[in-house]
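All protein chains of the complex are present and in place, except for one that has been dropped.
Up next is chain A:
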């Protein structure tokens, strides 16, 4: 039994060295295709389903095409793009996208870092606290948006205003402020609900980063008399930097695409319409296919800027792993 296993291993090793070292060059193409075969279905599927539609979008973005006026279809040059940048409403969706994304990513990154640092140390019930913190990320996004809209923000029966009346009543007053959160600060309301959902994501990635940190170096520094702040500033933070970048960039890629929260909480009203929502309304309600495509191309252009950095960060972590 063991000798058989030994024989197998050595023959495998021989075969491996034989293939790597002395295989004749003309045998290679067949080997290469048998290697590629398992990959091809997935690759072809991805190209057909994700790349070709985008080519379609690119072509339509240069066309004059409104489904409500099917007779007037033709080449429009850059006019869809110039409309995009001159129409105040569409331009506002561009800035809303940037503001919304930056605010949500930055705040949830900072909160996520704090929570990850808290969870990195041992304390009773750490597993339970981690589970509690992950929960917001596991609520279906539409359900989460409905929860914020109706159960928390609602002016007459939401939990926030309910808590305000309760606190005021404690002090014997019956006229607690009851603001209508969604109409008074719509952007902040959308951002808060998204921060609630995305902080756990940031925390999970940063916690994984913290736990991959070499402990012996930290211990050596502690023995040498480094304080908690010094350990964080000179050891933890440099190690964590790439994880912070990764969390921020992946978070950006996901939040830029957000549709559910804007659609559910405000239906894009009150200046909260971001680009994905604008694409949705231009296409689904206004039926302006050319304009919607131009918006789609702009979202892609924005994403490519972020994605270039994201891909670079992922690849630096990745090359370290496969080394």
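Following the convention adopted for this analysis, a contact is a pair of C-beta atoms (placed from the backbone, for glycine too) under 8 Å apart; a residue touches a chain by one contact, two chains touch by 3 or more; residues count from 1.
The rule is short, and it goes like this: contacts and distances are computed from a predicted model.
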Pick from "Monoamine oxidase", "Ion-translocating oxidoreductase complex subunit D", "ATP-binding cassette domain-containing protein" or "Carbohydrate ABC transporter membrane protein 2, CUT1 family" the UniProt protein name of the chain that isn't shown here.
-> "Carbohydrate ABC transporter membrane protein 2, CUT1 family"
Where does chain A touch the missing chain, residue by residue?
-> 8-9, 11-13, 15-16, 32, 35-39, 41-43, 45-46, 49-57, 60, 114-115, 118-119, 121, 123-126, 128-144, 146-152, 154, 156-157, 159, 161-163, 165-166, 169, 196, 199-201, 204-205, 207-209, 212, 243, 246-247, 250, 253, 256-257, 259-260, 263-264, 267, 275-276, 279-280, 283-284, 289, 292-293, 296-297, 299-300, 303-304, 306-307, 310-311, 314-315, 317-318, 321-322
